[in-house]
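To start, the structure itself, in structure tokens.
Rest of the complex left out; these chains stay put.
Letters A and B name the chains as they come in the text, with residue numbers starting at 1 for each one.
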Amino acid sequence: MQNVFDLAAANLLAPTVLFFALGILASVLRSDLTIPEAVAKGISLYLMMSIGFKGGAAVSSQGVDTTMFLALIAGAVLSGVIPFVAFGLLRATTGLPQIDAAAVAAHYGSISIVTFLAATQALEWSGIGSEGYMVAVAAAMETPAIAAALILASNGARRFDGNTMREVLLNGSIVVLVGAFFIGVITGEEGLESIAPFIVAPFTGVLCLFLLDMGLIAGRGLKEGRNHLTWPLILFGLYMPLVGAAFGAIASMLVGLSVGGTCLMITLCASASYIAVPAALRLALPEARPAIYLPLSLGVTFPFNLTIGIPLYLAIATFLH
Amino acid sequence: MKTHSKKRIEIMIESPLLGRITETLDAHGVTGYTVLPALAGRGEDGAWHRDGVIGRAGSLVMVISIIDADRVQSVLEPLFKLVKGQIGIVTVSDVEVIRPDRF
């Protein structure tokens, strides 16, 4: 137990978390600090490329086994199942209309890559290794949640056209993540070495800058969304990660992941999307209100996971092994 | 220099929908359009700002298309259908051009 608190305290004082807090603070104080859109996109591409490549290079030296396929399947299934749970909880506790509830549910089935990155960092600081293919699991979990939400929104009737699904599956972030993963698998440790000074060494620093931006956006979202975020919704944003975490923990045990892999799987299940899903829903479910789902995912769940969630998930993963 | 009357359609639309808008314009025989980036805005649904945002949700672009007056009605109908449930507005105004046959 003591360990968990130590970990949580250390985590709260990591540069990454502090830069996120700085972003929130700047936003609350109405500073004009902003990160240009192009720079934010560039950083995001960099992070995808880096995490994908590193995962792929790890797989190339760790080798492929059945656990990998089980983990991929488990991830995809959870991404499709968790929205149903989230939807039930939302309908029972928050009074959100069906469409909005389905939209929010989609976010919690899908995943947040930055949360995943932060968990990877925490593992690194704790000196715990993990399965390289977990980034592929992350990619596999982005989309099924959206299909689930469309079913939920329309009482089971088919609403989604193939075109929208293609757009979701091939969104830029996933393509870079998965592409870099395969390039990492192909070129292996040698390839990693040749570009490590770019994708490995400065990684944590770039992540700090990115989290500064996330803080700014989250703060802005909270300001915009404060009229829509009722207490039951905020509570949902805080306990739903734990519900997701429970699913993730069980799945990890069944699949047989390592401590690190379990921590990452739990984090994926606990995290909520804020890039891919919102864009997809504007196409597939335009009636759902972004003013609800964006602040909830970005302003409530993301900070929770970043500060308290990740150390907790790591503690759970350690406890389970 | 003689000028000729045409219509200028200006569409402010949330970015994720841009592809559908241009497909609609293409499908209705519009000869061209130009897309401008927007930086920020406010409407009934609140304010937005482009800075720092990675995803395409929550920001707008502006599509400008110069078209022949005869074509306005046939383009406006499907455009409006598309924009109705989404975040966006469509306006039409008068302009003069030099080469009438281009539009």
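Heads up, the rule we're going with is that a contact is a pair of C-beta atoms (placed from the backbone, for glycine too) under 8 Å apart; a residue touches a chain by one contact, two chains touch by 3 or more.
Keep in mind the model is a prediction, meaning the values are calculated, not measured.
The full set of protein chains in the file adds up to the formula A x3, B x3.
Assume only the chains that are shown with their structure count from here on.
One finds 34 Å separating the Cα centroids of chain A and chain B. Chain contact summary for the complex, chain B toward chain A: residues 14, 16-17, 19-20, 45-47, 49-58, 85-87. By the touch criterion stated above, chain A contacts chain B in their complex at residues 34-37, 40-41, 44, 167, 213, 216-217, 220, 224, 274-276, 278-283, 286-287, 289-291, 294.
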